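Can you keep this structure in mind? I'll have questions shortly.
Shown here: the complex without one of its protein chains, the others still in place.
By written order: A, B and C. Residues from 1 in each chain.
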Amino acid sequence: MSSFDQDDLLKRLRRIEGQVAGISRMVADDRYCIDVLTQVSAVTKALQSVSLKLLDAHLAGCVVDAAREGGPEAEAKVKEASDAIARLVRS
Amino acid sequence: MSSFDQDDLLKRLRRIEGQVAGISRMVADDRYCIDVLTQVSAVTKALQSVSLKLLDAHLAGCVVDAAREGGPEAEAKVKEASDAIARLVRS
Amino acid sequence: MSSFDQDDLLKRLRRIEGQVAGISRMVADDRYCIDVLTQVSAVTKALQSVSLKLLDAHLAGCVVDAAREGGPEAEAKVKEASDAIARLVRS
Partner (left out) sequence: MSSFDQDDLLKRLRRIEGQVAGISRMVADDRYCIDVLTQVSAVTKALQSVSLKLLDAHLAGCVVDAAREGGPEAEAKVKEASDAIARLVRS
């Protein structure tokens, strides 16, 4: 995996996991829909930040390393990154 | 809370919670960034479905009920729903 | 069409049209990709605002009116609005 702050990412993911558990409790407690929706939007944004951190690390790590080596490996890595970006933009 | 399939929603949320825990494990195991990103995009889409189900129920329930009563209550409910939709679209 | 500020919407759409024409010129002039991307993101946000204004008006107008009449007409209008919201969220 490319170099990035693994602890930071794990901390964010644990927080997201807790937020999702909290949303489950809100639904089980029949809480007002709009309040639940507000929490879901917050989790979506938190996930976006995780994705962007992963992508930054991947570009700066794997893609740059492959570019230096050149040839089909570089093209494959760039295509792979582009496809991941497309999935992210369309999700 | 408006009428919707609470069990279905809770099942979806539990699955999402499990997926987020799985992503944490992938990060802890130094798995390839692109594979982790693919999972994060899947969780984002699953959350979107939860949001849309909540919103459908809210429109069909609270907003329609308030509309029938009319007056400022109806306007407030529509404004509240519109703001929730804006947060969803922009997240 | 539901009641909303038609002039405001037309002004926004004309501005968006001009922005898209500007992006074409940037591409034709071989301008730097990142600068072009910045403009495309701006147009996407401007379109989002147009969508949200249309949706607000539709909820406050057609959906509320149909809710007051009740019956299958109300359900159809809510379903239609929910589908439009889903398209917006997923676009």
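The rule is short, and it goes like this: a contact is a pair of C-beta atoms (placed from the backbone, for glycine too) under 8 Å apart; a residue touches a chain by one contact, two chains touch by 3 or more.
Note that this is a predicted model, so its numbers are computed, not measured.
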Checking the contacts here: which visible chains does the omitted one touch? A, C
Spell out, residue by residue, where the missing chain touches chain A. 48, 51-52, 55-56, 59-60, 63-64, 67-68, 70, 74-75, 78-79, 81-82, 85-86, 88-90
Would you write out the residues of chain C that touch the absent chain, in ascending order? 1-2, 6, 9-10, 13-14, 16-17, 20-21, 23-24, 27-28, 30-34, 36-38, 40-45, 47-48, 50-51, 54-55, 57-58, 61-62, 80-81, 84, 87-88, 91
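What we mean here is this: only the chains that are shown with their structure count from here on.
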Chain centre separation (chain B, chain C; CA means) in Å: 21
In whole angstrom, the CA-centroid distance of chain A from chain B equals 17
What parts of chain B, by residue number, touch at least two of the other chains? 48, 51, 55, 81, 88
